[in-house]
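One chain of protein is taken out of this complex; the other chains stay put.
When the chains are written out, they are named A and B in that same order, and each has its own residue count from 1.
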Amino acid sequence: MKKSLFVLLAVLVVFAFPAVAQGGKESASPKIGFIGPMTGDNANYGVLSNNSAMLAVEQFNARGGIDGKIPVVLVTEDSEGVAEKGLSAIEKLSSSDKIVGLVGPVFTGVSFAVGERVQNEGIVMLSPSATHADITNIGDYVFRTVVSDGLQGEVAGTYFANVLGYKTIGVLYAKNDYSQGLYEGMSASFVANGGTITIAESFNVGDKDFKTQLTKIRSANPQAIYIPNYTAEMAQILEQASQLGMRIPFLSCDGFSNPDIYNLAGDFTDGVIYVGPAKVKESPSFAKFVADYTSKYGVGPDSFATNAFDGTNILLAAMDKVYKATGKFDRKAVRDEVAATKDYAGVSGTINFAENGDLIAYQGLYKVNKITPEYLGTFTVVDGQLVQID
Amino acid sequence: MFNFFLLILIYTGIYALMALGQNVITGYGGMLSLTQAGFFAIGSYATAILATRLGWSFWATLPVAAILSAFFGLLIGLPTLRLKGDYLAIATLGFGEIVRNVLNNWDSLTNGPMGIQKIPMITVFGFVVNPYTKYAFLAMLFIAVFIAYLLFQRLARSRMGRALTAVREDEIAAQSMGINITKYKVYAFILGASVAGVAGSFQAAFTLSVSPGTYTFMVSVMVLCMVVLGGMGNFKASILGAFIIQLISYLPQLTGLTAIIPPQFKQILFGLILVIMMIWRPQGLLGRERIKYSKGGTR
Partner (left out) sequence: MGIAEFFQHLMNGLTLGGIYALIALGYTMVYGILKFINFAHGDVLMAGAFIGLFVFDWLRGSAPLGAWTIIAFFLAMVVSMAVSALLGMFIERVAYKPLRTATRLAPLLSAIGVSFILSNGAAWAFGTRSRKFNYPFDNTPITIAQVVITPHQILILAVSLVMMIALKLFVDRTRMGKAMRATSLDQPTAMLMGVNVNKVISMTFAIGSALAAVGGILIALDFKVYASMGTMTGLKAFVAAVVGGIGNISGAMFGGILLGVLETFGVAIFGIPTGLKDTIAFGVLILILLIRPEGLLGKVEKEKV
């Protein structure tokens, strides 16, 4: 009995040794962190965005790194999509790795917990996909390279009501922070513009059978159905709706910008109209990013991964500037530099941050023709009015 | 790295509370319950809701969390404890899932999948226990675990502890000796539930936010593993088990090897340990504690 305890201790010491050895020497390379779900039910979203962060760092280092000489190290930690694990991840990143800045977390729930922590610690954080309106209200160290639910929902609601002219919409959303946030944002402005949400059905994360909900929505007979969900669920919904013989137009959100949807749902995507990131006109950098990403990882990036790529690059650029000016990586200085980002030409478009750390951005509208999204235009909402930018 | 170790100790403390409760239920009562996550969630949400909506202090929410969890323990315990072995495991597992499902869907009370944020920090005589700096929080948690340990240790030597042991070893024999098995089983269940509720309160005060995603079936399984790994029917071992399992869970992060070790590694390792442990040392690291009744002073 005592023996087994000793064996256990010995194993732990062996495991801990490289860490101690590692911690001993001060490495010259500055580190940045990434937090996202790498395991668990939503692992795919963490993996896709982490790929982007890795790609950005790799390309940055290939260009010479900070000041043309210092490579940057990316440290990825798994949050499992759970706040408690997210906290342990940021703890490790901040105290063991001494990261300069953080890309992530991917999900809203984890972002709330981690955001409070980075604010307290003074580490700049750029989330690629935490869309909840309140995230950036945590404090001045919290930024995001994704549009908040607020704006996306507003554009969606006003566009559906005023441009598409729908009077009634049915909604099928998941009981998770992302999906429910979009549903609430969209329905608020849709109703404000004279529309009615005839029926709102939900499902739990992990559900794959939506026929019951779809049958109920079909009976309520709305003019269109809004499905603000993640890719796999949307593919499932579209396929099952077609199996039920539903011929109602579907409306969707930025989750639809993941090209995987066309593998999973095939032709069923025909006719879907979705709100996504605004498209940069004739952007060669975006095409290059998609090509690099796809050739490296074998799958295409979704819009969150695109955001993660921009977020990582903004952070790296800020670090580069701070280092050139001061010769060190002060977390506060890096935060200020991120906040001062002006007209950054990212792959997702031109990036500016609002006072509170929100992304100032426009929304793009797309309509899918068979399996190819066609761009309808760039929109934003000013004082409750939909404005087309181009 | 030292800071990270402190964090592991804090998580150990929170889970140790749950493990102590599980040990009363499973180690002493012999009941295979898989629902600590449910009580954990109830405790967390009780603290989160009372503190943010009604502005209660942590110390006022703590007993509410304990009593509420105990109440649900009674509610689920009374009917299901008639069930045996595997059936009880399934029924309690179902209860845990129901709790999470309801928390995720009762938006008006729990804020649904968005969770509850900005839970105020604990204050002790005007002194703020900041979870970020950890020391004070750890000290407080340590005291809580210690108190729980002493109470349970005393309980184990009491009439109830002996009754539970008898029930576990042979229910029918115990019944024929005049022991009211249902009563003691329900007691054990209530105690186990309430301490998990307390753990939930501390969890909420540490993470300062709660969301339904935390309280999965995995939590219940982990707690059960802690008890089994340490050694059933041994409170010290439950705490040791909690420490070891947490250490394993965070080993890649603690050693700074997350870049090399694939993220699934810890779950795979966890699975391997379960299997290997069951085959080679099913009685746990420390084994069951033998209680000597010959000494005076304990009744």
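Please note the rule applied: a contact is a pair of C-beta atoms (placed from the backbone, for glycine too) under 8 Å apart; a residue touches a chain by one contact, two chains touch by 3 or more.
Computed from a predicted model, the values in this text were never measured in an experiment.
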Candidate in contact with the missing chain, chosen from B:Leu74, B:Met160 or B:Val221: B:Val221
Among A:Lys92, A:Lys175 or A:Lys279, the residue in touch with the chain that has been omitted: A:Lys175
Contact residue for the chain not shown (choose from B:Asn101, B:Asn130 or B:Ser158): B:Asn101
Interface with the undisplayed chain - residues on chain A: 39-41, 43-44, 47, 175, 201-204, 206-209, 211-213, 215-216, 218-219, 232, 235-236, 242-245, 260, 263-264, 266, 299
Missing-chain contacts mapped onto chain B: 26, 32, 79-80, 82-87, 89-91, 93-95, 97-98, 101-102, 104-105, 172, 221, 224-225, 228, 262, 264-265, 267-268, 270-275, 277-279, 282
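The definition used in the following text is that only the chains that are shown with their structure count from here on.
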Centroid distance [mean C-alpha coordinates] between chain B and chain A, Å: 34
Residue numbers on chain B that touch chain A, as the complex places them: 1-4, 7-8, 11, 101, 104-105, 112-115, 117-118, 132, 203, 207-211, 213-214, 216, 244, 247, 250-251, 253-259, 263-264, 267, 281, 285-287
In the complex, chain A residues that touch chain B: 1, 4-5, 8, 12, 15-16, 18-20, 22-23, 38-39, 43, 75-78, 81-84, 87-89, 91-92, 94-97, 108-109, 112-113, 116-117, 120-121, 132, 134, 175-177, 180-181, 202, 204
